[in-house]
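What you see is the complex with one protein chain gone and the rest in place.
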């Protein structure tokens, strides 16, 4: 499925070779088609499994309202980076495996009948890492929000920066964050939804800067990865460390919201922050 | 000595019946006249004893440059407050004992040849408590600073609010703090000097709001008094708790400055924050 | 079941007897309806009399009553399902003693801020008896600044014994947090309505109390210090707190006289906890009365008027004309 198909909003069919998945929390074996129907929640323990990007878009938008933008933007390889494989090959493979050109899908959609701009990161695409394209697409999304005065919702899932793009990837933190300030100044609501996992350069830039920060239950959210911290301080981390509930307690997020309530909650927020008079 | 004498800047002569003082830290017996010459520092342990208000003014200003303002403002007794004695009597006694009408002396002076507005609280006057007059005099000081674009220095020493003035005393926190914001907005430097003790409503209003907050060594500074905290949490407080060095460590003050360096440091700050080009 | 105050006991006794009579009467053995009505009327008169002549220390009991509605009780009634709570100061923590969020009332979208007490021991431990730490004040400030950006008026509910006096609170700058809020609230360029609904405890209350209109419920209090604290310091005897309560002039009526608040909101007889919906209706009316006018004031004017309001608080005299109290 190329970008042209995705442009029409067609959903990717499930891969028949991969029919079930084990819940990483309780070990329950779950049929993928059941999972899909159940919003990728474990039927046994209600664990929030990672949600594929198109399912996420469907979850958060009115039916058939999503129109993708900037879908034809692809990563360059400015460093001609090669580790065990060239970056260009890794990119190709990611494009093939995910049917996305990059680790974020952006678009315009409706929620409760009102327009909004939505960016959803794709953890399956190179760990949701933020390189030039992710930074550029999100920045364009923010700037479009500014232009049309539409609210923005970003759903993050990322291991951090795209190392293969070196310093360019670091600079996306600056680029996206400074665009968020323009939204702030213009009083355009920005809701940041942090899903499992959101760490590194994404957590330390736009994703922490929502007017309202929402996390899904038990998502790993933090600046440094837990392994890096354990290696640095040479001790084991306490249970629940860097999980959504921990962040709530430490004042970094506004609420932990169950996936089933996510759309309604975002709708509620956008209604309360809207500039129009509410319906009586 | 009435306000007319003080208006001329004449210093109060030492009381002959009270020639020595014991250092509360090391127990050394110190002659008052030696203390006065030594900036009220203990000759043995360098402890910063409480400094009388006129000595403080002399310490921080160029010779004979201080001109008092609003010296004829006196407390009213809006609640007709009586505890073991009427408030009006307590006030009279305080006026007699301190030769001040109130717990703060305000004025215009020079420091390093440049004009500044100075407010110095007098702990001897009813524990430096802030009632309507203290609040009004400081607010006038801030507003005068705004008018003439002179920097402001406040030296605090206060147990908190003037209970005998009830809600009026509480409202001085709001009155003084909102005046400080006007200074901030106008980029007029405000240096807050916290001396032993500065607690309660003074600590929780203008005194914490300096562009630069300076404390004298080992001064007690905090919101709640140590006894109240001990009674509330039912445990003894750690050593050094709520002392200047503790506040520095906890990010609440910019520096702990020895009394001998105080004038030079304030001069340095005002020079660095001044809008004029520095001398080459 | 709400608990009763000492001074209500005579009424409560009478009410018990009356209920016994009613039971008898309903059994049909004997018709006592006339007598019952007469007694009921007398009780009404007694009640009104008692609550009309409450001593300050009795008002304190009502203001502090564990059954008295706190912020979230009013929030539920006033904003129904529209209230959305937001958490955290984005710096250190989320303080359950301070509740913040956004909501709708009538035609208005508003921000909501308030101290939160508990109604039982467990809840009070969680809410720290309504005594915020610095993170509570900083959360409130964050929400107020957000309200300002989105041009939403702010509704404030004040109900605290005071800011918490503890080690962590001092370490994290309780003084700074309160002072900062006093500053910043004076410059939040949207209308701010403050309601003292229970205890207005000193700096910890004032730290969210800088507004364009300040209302007090009839049996709420607002004081620079607790009467116990005042008695301990000035009388050197905490047990003389009743005297201190009188001397401090902490009742809504006193503050109205002093010009420190704008209006006293009458409570149902017996206090707001006897009929929270009635108390909430009074608050709602005050909000809907006041907001439209304030919303028409230009932001700069709003700030200038707010500055002038607090600028004028205080009583002093100039020695040269000692007779002219300014």
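Each chain carries a letter (A, B and C) given by its place in the written order, and its residues are counted from 1.
The definition used in the following text is that a residue touches a chain if its C-beta (ideal position, glycine included) is under 8 Å from a C-beta of that chain, and two chains touch if they have at least 3 such contacts.
Everything numeric here is computed off the predicted structure, so don't read it as measured data.
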{"item": "Chain not shown: contacting residue from C:87, C:152, C:172 or C:273", "value": "C:172"}
{"item": "Hidden partner chain, touching residue among A:47, A:122 or A:242", "value": "A:242"}
{"item": "Residue of B:57, B:94 or B:253 in touch with the missing chain, whole complex considered", "value": "B:253"}
{"item": "Options A:205, A:244 or A:265, residue touching the unrepresented chain", "value": "A:205"}
{"item": "Touch residues of subunit B, complete complex, unshown partner", "value": "184-185, 187, 189, 211-212, 248-255, 265, 268-269, 272-275, 277-278, 280"}
{"item": "Absent chain, residues of subunit A that touch it", "value": "3, 72-76, 78-79, 81-84, 101, 131-133, 135-136, 139, 161, 163-175, 177-181, 184, 200-201, 203-209, 221-225, 228-229, 232-233, 237-238, 241-242, 250-252"}
{"item": "Residues of subunit C (touch criterion as defined above) contacting the omitted chain", "value": "90-92, 134, 138, 172-173, 176, 180"}
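One rule holds for everything that comes next: only the chains that are shown with their structure count from here on.
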{"item": "Shared interface partners, meaning chains that touch subunit A and subunit B", "value": "C"}
{"item": "Distance between chain centroids, defined by C-alpha means - subunit A, subunit B (Å)", "value": "53"}
{"item": "Distance from subunit C to subunit A - Cα centre to Cα centre, in angstrom", "value": "43"}
{"item": "CA centroid of subunit B to CA centroid of subunit C, Å", "value": "33"}
{"item": "Set of subunit C residues in contact with two or more other chains", "value": "none"}
{"item": "Residues of subunit B whose C-beta touches two or more other chains", "value": "none"}
